[in-house]
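A single protein chain has been omitted from the complex, and every remaining protein chain is retained in its original position.
Letters are used for the chains, namely A, B and C, taken in the order the chains are written, and counting of residues starts over at 1 for each.
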Amino acid sequence: MKKDYEDIPGTFVFDADRSREGYHLNQFCITLRLQKNRDAFNANEEAYLDGFPMTPEQREAVLKREWNRLLELGGNVYYTSKLAANDGINFQNLAGLMTGMGVESYREMMLNGGRSIDGNRYKSEWGEE
Amino acid sequence: MKKDYEDIPGTFVFDADRSREGYHLNQFCITLRLQKNRDAFNANEEAYLDGFPMTPEQREAVLKREWNRLLELGGNVYYTSKLAANDGINFQNLAGLMTGMGVESYREMMLNGGRSIDGNRYKSEWGEE
Amino acid sequence: MARITAGVGVSHVPAIGVAMDTGITEQPYWQPVFKGFEFSRKWMAEKKPDVVFLVYNDHCTAFDASCIPTFALGAAATFTPADEGYGPRPVPVVKNHQKMASHIAQSLILDEFDLTIMNEMEVDHGLTVPLSVMYGDKKPEDDWGVLVIPLAVNVVQYPAPTGNRCYNLGKAIRRAVESFPEDLNVVIFGTGGMSHQLQYKRAGLINPEFDTMFLDKLTSDPVGLSKMPHVDYLREAGSEGVEMVMWHVMRGALDDDVVEVHRHYHVPASNTAVGHIILENKNA
Partner (left out) sequence: MARITAGVGVSHVPAIGVAMDTGITEQPYWQPVFKGFEFSRKWMAEKKPDVVFLVYNDHCTAFDASCIPTFALGAAATFTPADEGYGPRPVPVVKNHQKMASHIAQSLILDEFDLTIMNEMEVDHGLTVPLSVMYGDKKPEDDWGVLVIPLAVNVVQYPAPTGNRCYNLGKAIRRAVESFPEDLNVVIFGTGGMSHQLQYKRAGLINPEFDTMFLDKLTSDPVGLSKMPHVDYLREAGSEGVEMVMWHVMRGALDDDVVEVHRHYHVPASNTAVGHIILENKNA
């Protein structure tokens, strides 16, 4: 199935295929919405993760807080942001990490009007195919 | 709002108004789908019912197993049948009770082709308005 | 590409499942019910679909009153038979064609059907009884021998989707199936009905004339049939007879011209008239 949105750079559209791949990862993340689950997770991350049949790659990305890798493996940011929030990282700082810019220069970019659309529409503009 | 199905005799169409009225009653009934809940209910019906904010009329109809009254108060048969099942009453015998025919003659009627549609389309045919 | 080659309409009376599960199908009460499925089991074995798209309704099992989707498509890998209050039916777990289910979901939403996608769902007799009558006895450790994409339709709380909406959904399902690149033989089931009323003082209503008209028009006038308003089902076929709207989804997914290759009608099974039909596309 051709996906007309696959040529957008630096973007994962969370479609049904990604949702299927990331299901148990995302369902783990969403449990962290509640304090009692955060407490259990923070007390013993490995043991908590045993309750969710995610892939070894997903599990490793959770433990290492590899924020982009989590998306590559089917995570969605509304879910992974719950893991970030548990670590005291808000949406803006999470974006700072995912872009590779770092928190400070990302915040600076946003104050100056954000990332321009020019040069950011197509993968070809990023030198990707 | 006029309801074009209100002239059907001996029938409660479970619409949004009835669903709203019967919400907590139906949500109680559906818990009886699971054995552990049936055990708790059977051990102490009154205490179990305290967990559900239904009306006093609904509560009484549950305790007295007034099957038709349960429907009049917003219950739906797919829910109330869980309470019946808990008491060992299957769908057919529940129908025998609701029709007032009794289990035996209801079963007999079904074996003979069921209740005829003739004379059973309109409340007026039942001498109701 | 994938193709829908035939449609099956079939009642899903829970007592039929109980009769199979307790081994009493040869008793005089049940024998005529099951006799009408002998042809169907042979037909299934010959037809050998890769996927059954199964339209059914949940009976307050997977969905309680807190969440009532009009159309809920199952996208999970598997669906476990639910405990409906007597323990789960002793039948196999239902396996999905998960990629195709995702594809159909996306296609239907872009086609402006407002689906609910279920990534976890138990299934009740509404789904497992049709599989049992069509595939015969299966134990939990067996395999159904077919992948199943379930679509649960709300028919418990009024209003169910209109017959017209169901018929058009069938057409959209066909488009979705035909745009799936794998070469798959798909049979679509519409389940529920026929005439029955489970509740209150009119319980036990059976209307064979209505049921026969309905079965006839599936072939002779499916579009006209799909326009029937809800009140006609409720009045003529009983409050639970409105389940028959689900047959329109099946019918809409077929060609305009179909051949009726099998019909079975029997009264009673518990409170219900059992109806069953098999329709094949002429060019299948």
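Observations on the structure shown:
Following the convention adopted for this analysis, a residue touches a chain if its C-beta (ideal position, glycine included) is under 8 Å from a C-beta of that chain, and two chains touch if they have at least 3 such contacts.
Computed from a prediction, not measured in an experiment: that's the story for all the values here.
Of the candidate positions C:71, C:135, C:180 or C:200, contact with the hidden chain is made by C:71. For chain B, the list of residues touching the undisplayed chain reads 1, 15-17, 19-20, 23. One chain is missing from the display, and on chain C it is touched by residues 65-72, 106, 109-110, 112-120, 157-162, 164-165.
For chain A, the list of residues touching the undisplayed chain reads 4-5, 8-16, 19, 23, 26-27, 30, 32-35, 68, 71, 76-79, 81-82, 85-86, 90-92, 94-95, 98-100, 106, 109-111, 113-117, 120-121.
The working rule: only the chains that are shown with their structure count from here on.
C-beta contact counts were set side by side for B-C and A-C; B-C has more. Averaging C-alpha coordinates per chain places the centre of chain A 49 Å away from that of chain B.
In this assembly, the C-alpha centroid of chain B lies 25 Å from the C-alpha centroid of chain C. One finds 40 Å separating the Cα centroids of chain A and chain C.
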